[in-house]
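With one protein chain withheld, the remaining protein chains of the complex are depicted in position.
Per-chain numbering from 1; labels A and B assigned in written order.
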Amino acid sequence: MTSSLVPRSLSFSRLAIYSTLILACALYLIPLIVMLLTSFKSPEDIRTGNLLSWPEVITSIGWIKAWETVGGYFWNSVKITVPAVVISTLLGALNGYVLSMWRFRGSQLFFGLLLFGCFLPFQTVLLPASFTLGKLGLASTTTGLVLVHIVYGLAFTTLFFRNYYCSVPQALVSAARLDGAGFFTIFGRILLPMSVPIIMVCLIWQFTQIWNDFLFGVVFASGDAQPITVALNNLVNTSTGVKEYNVDMAAAMIAGLPTLLVYVLAGKYFLRGLTAGAVKG
Amino acid sequence: MSTVATLNKASPLDALQRWLPKLVLAPSMLIVLVGFYGYILWTFVLSFTNSSFMPSYKWVGFAQYARLMDNDRWWVASKNLLLFGGMFIAISLVVGVLLAVLLDQRIRREGFIRTIYLYPMALSMIVTGTAWKWLLNPGLGLDKMLRDWGWEGFRLDWLVDPDRVVYCLVIAAVWQASGFVMALFLAGLRSVDQSIIRAAQVDGASLPSIYLRIVLPSLRPVFFSALMILAHIAIKSFDLVAAMTAGGPGYASDLPAMFMYSFTFSRGQMGLGSASAILMLGAILSILVPYLYSELRNKRHD
């Protein structure tokens, strides 16, 4: 509803609207600015200055120290996120394809059961999942985390693709079938090529979810296998000697950068993913 | 049983084709049945046992639930959830709707502004918690900044005040999620039929009252979706508390998700922890079921 109703002449209300919006921008940006400023300050500077004061000397010591402590876990997160995102998206695509184009008795019921997974409080599955991972010999490994993220990401990825494919005309598939195309041929030749937007949405959604996960990371992985969110929390909440806020903030930025970058580069899809997940979920 | 069955030819290849969809879906079905429902059942069973350090299957009936009801910390956590959840949802909705409506007034550089409102949603709750823990740091954070700027008597020590620490969680959570609510409503506003509004304007209604009386009520489904998502975030909030307060001071900012984690994994009371997880599931269901019910009823009306 981009309203063409607002007369341009109401300059006072226009002014009020713009100033409210700009004030809100400032409020949303302040934490990010503070994090950046703090991460480039020296500990001494942090004590004497304040949150928004410009660093006396810009130093990257905080970033260097932060990378030394959480850098290894950054790669853990990469190792966990990349396979989990790819596999869960692929599975979601196949599931969505079956649930929309090849319905059979019970497939709707299955979809309903799966949908509930979007709302599942993970606390109810933590213990059994940790026993299972243990039995599989995957406790405290990045592989174990990949598995968990695939399983509990399935609900959303399937939902995305199923809803997307439901809007594809069934006739397209029927015609291909009459031409003798098989299950995978139809999927690979017809549906996949037109799925680029939803694949993007799904990849980005899964990427942010898995990269930002803390609960699974803290329960199922630890020590050498922990993801960056867990490492960051450990860094911030256990300290040796003096509290180094510049290191904390630099580490937080390191943990947040990948998702921020994805958001800035592919924000369009990110937004679509959020709204799709929400409106349909 | 749609088109597949109608193409029924008897060659083995066709039989395979017919089974292929089910085969493809089978692993996911197994995952869902075991990993979702089987595990919930497992946790449910554990909540009726005396499992402590390690799981045991000695049945104790509702004893764990009774202990939970007896546990002061559980009640603090539950009350905090109501307070945190209520405020978080209400403020996020108000802020989100307001920003969406304002952004809908043919604003220049709308895309840029929208990006700024929404970026916190891309961050992990752990990052958000870390940032706000620093901002709200009594002594060095906003507290000091505003005093440096000449507001002498300013004190902001909510993070260490057991009565106010929950508000700190609310602030951080609203910062993170309100942009998302804005995005939802903005999408909704763009789909509102312009002619209704024109008609109302012809009738002489003012712009605010058009929004309040006509536009926003027509966005009821968006409102429900936002409510669902926000409630869901609130009930699952674990990372934010872990990063910002670790439940402190004392256990003043404990939430059920945190309670479950600490009793199950650090305190060796798996039975009690499972019982609290089951109650969390109950809380989600009590919101989800009425929502689904109304959704389905609406569908029938369509």
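Here is the rule we use: contacts are C-beta pairs under 8 Å (C-beta built on N, C-alpha and C of every residue); 3 or more make two chains touch, one makes a residue touch a chain.
In this section, contacts and distances are computed from a predicted model.
Novice: Under which of the names "ABC transporter substrate-binding protein", "Aspartyl/glutamyl-tRNA(Asn/Gln) amidotransferase subunit C", "Molybdopterin-dependent oxidoreductase" or "Sarcosine oxidase subunit gamma" is the non-displayed chain listed in UniProt?
Specialist: In UniProt, the chain that is not shown appears as "ABC transporter substrate-binding protein".
Novice: Touched by the hidden chain, which of the shown chains?
Specialist: Hidden chain, whole complex, touched shown chains: A, B.
Novice: Which of B:G86, B:P208, B:P221 or B:G268 sits in contact with the chain that's absent?
Specialist: B:G268
Novice: Pick from B:K22, B:R67 or B:R147: which residue touches the chain that isn't shown?
Specialist: Touching the chain that is not displayed is residue B:R67.
Novice: Out of B:K58, B:R108 or B:R297, point to the residue that touches the absent chain in the complete complex.
Specialist: That would be B:K58, which touches the missing chain.
Novice: Across the whole complex, list the residues on subunit A that are touched by the chain not included here.
Specialist: 130-131, 133-137, 139-140, 218-220, 222-224, 230, 233-234, 237-243
Novice: Which parts of subunit B are in contact with the chain that was left out?
Specialist: 52-58, 67, 70-73, 76, 138-139, 157, 159-160, 162, 245-246, 248-252, 262-263, 265-269
Heads up, the rule we're going with is that only the chains that are shown with their structure count from here on.
Novice: Distance-wise, how many Å sit between the C-alpha centres of subunit A and subunit B, to the nearest whole number?
Specialist: 15
Novice: How about subunit A: which of its residues touch subunit B in the complex?
Specialist: Going by the criterion above, the answer is residues 1-6, 14, 17-18, 20-21, 24-25, 27-32, 34-35, 38, 46-47, 50-53, 91, 94-95, 97-99, 102-105, 107, 110, 113-114, 116-117, 119-129, 131, 151-152, 154, 158, 170, 174, 177, 182-184, 208, 211-215, 218-219, 229, 232-233, 236-237, 245, 248-249, 251-252, 255-256, 259-260, 262-264, 267, 270-271, 274-275, 278-279, 281.
Novice: If we count contacts the way the header does, which residues on subunit B are in touch with subunit A in the complex?
Specialist: 1-4, 7, 17, 20-22, 24-25, 27-29, 31-33, 35-40, 42-43, 46, 55, 99, 102-107, 113, 115-128, 130-135, 137, 140-142, 144-145, 148-149, 175, 179-180, 183-184, 187, 189-192, 194, 197-198, 201, 207, 215, 221-222, 225-226, 228-229, 232, 235-236, 238-239, 242-243, 246, 256-257, 260-261, 264-265, 270, 273-274, 276-278, 280-281, 284, 288
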